[in-house]
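Showing just some of the chains, left in place.
Chain nomenclature is as follows: A and B, assigned in order of appearance, with residue numbering initiated at 1 for each chain independently.
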Amino acid sequence: MVYRNIRRADGDIAARLGTFGTATVHEAMGRTGLMKPYMRPVYAGAEACGTAVTVLLHTGDNWMLHVVAEQIRPGDVVVAAVTTECTDGYFGDLLATSFKARGARGLVIDGGVRDVRVLAEMGFPVWSKAISAKGTVKATLGSVNVPVVCAGALVTPGDVIVADDDGVVVVPAALAQQTLDAASARDANEASKRARLAEGVLGLDMYSMREPLKKAGLRYID
Amino acid sequence: MVYRNIRRADGDIAARLGTFGTATVHEAMGRTGLMKPYMRPVYAGAEACGTAVTVLLHTGDNWMLHVVAEQIRPGDVVVAAVTTECTDGYFGDLLATSFKARGARGLVIDGGVRDVRVLAEMGFPVWSKAISAKGTVKATLGSVNVPVVCAGALVTPGDVIVADDDGVVVVPAALAQQTLDAASARDANEASKRARLAEGVLGLDMYSMREPLKKAGLRYID
């Protein structure tokens, strides 16, 4: 089944969440929503944020990636789950060309991809669990825009996806605004902390940790 | 044992296969001959193609790499299998210097290598399953130019090896010409497809998938 109408999180909020990066957004989410760390960008410096369109692929079969292409709107990030663990290369430069033409900001796939050098040259960011030249068949149906579990995280169509060198975070659409607020607060906070730490101030003092550490029993031995 | 006389695939065909990259060659081979995706280039952008000279190493012992060096002819790629899984660094900048001087185009090794920064500076491409500073001993014999299983693929001496960022493919010498023909046909085909996809044409239409998807039971829900 292909669900054509999904409620996307606000695109502007998604874009602003992207400016904070995954580490800050993940903290702002209360440390939830992170995909497993085996999801890595296929080239260094890859960054993407946008609203999720989802697809569930059958093992070793990329037919549904062509189906999901039609559902992409500018500002979307495609999130592809696979029914079993498989490292085949489901996605390469041709599909990237198509996704990019449709306005996709990137792909997150719990499987393999190929043509990674071309993807880097095109600047089409992809997070995957493997790189493999092996192609896939087009024989079995899957689903588009259903909730999927991708790399251990639940993704509902329309959620905000933030991805960079540190991983991939999923922000449920309903929490996008409050996560943005929390991330903004946290970020503002970090700039001044960074400056003080650069001057040599210790976290022990800046965060007033000496007392709680002592209470917890920390002892110094000379 | 060291077999000195092997029948190499035609060097020109090997070189032309290399221009297509592993994904296209693997498709042209009917999706066979690919090494497992744990074989990764030690630096981004590495590319190699050539005829295989093979060596079977004992675990933690690189003695036979010196023996295989003498059997290298310009245009060869050395393929090294190891009797058990081991991540030791069997190969470093000195052997790379020697292999390069002999005309080798690269190394594919089902073990570890070291001096990877120097390998990148030298531009000597290597695909391995690990990077490790750990050296090896020189105590036990192996074989040169026998058929080996490397990263799950059978390699017969003289086969064509094509390797890039997407992995490593083995083309049996007897299939080199027909694989080249198939790869050429496929590649010609891809350029026009890419152009159409870039214009926004969907794969669903370009590949006439709508009918078979419908027959397979795909349903759209608004």
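Following the convention adopted for this analysis, contacts are C-beta pairs under 8 Å (C-beta built on N, C-alpha and C of every residue); 3 or more make two chains touch, one makes a residue touch a chain.
Worth saying up front: this structure is predicted, and the values here are computed from it rather than measured.
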*Give the total number of copies in the whole complex, keeping in mind that only 2 of the identical chains are shown in place.*
6
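Just so it is clear, only the chains that are shown with their structure count from here on.
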*asked:* Rounded to a multiple of 5, how large is the rotation, in degrees, that superposes the C-alpha trace of subunit A on subunit B?
replied: 120
*Just curious, how far off is subunit B from subunit A if you go by their C-alpha centres, in Å?*
31
*Could you pull out which subunit B residues touch subunit A in their complex?*
21-23, 26-27, 31, 34, 37, 40, 44-45, 164-167, 169, 190, 193-194, 197-204, 207, 209, 213, 216-222
*Using the touch rule from the top, collect the residues of subunit A that touch subunit B in their complex.*
1-5, 43, 63, 66-67, 69-70, 87, 89, 92-95, 97-98, 100-102, 112, 114-117, 130-135, 138, 140-141
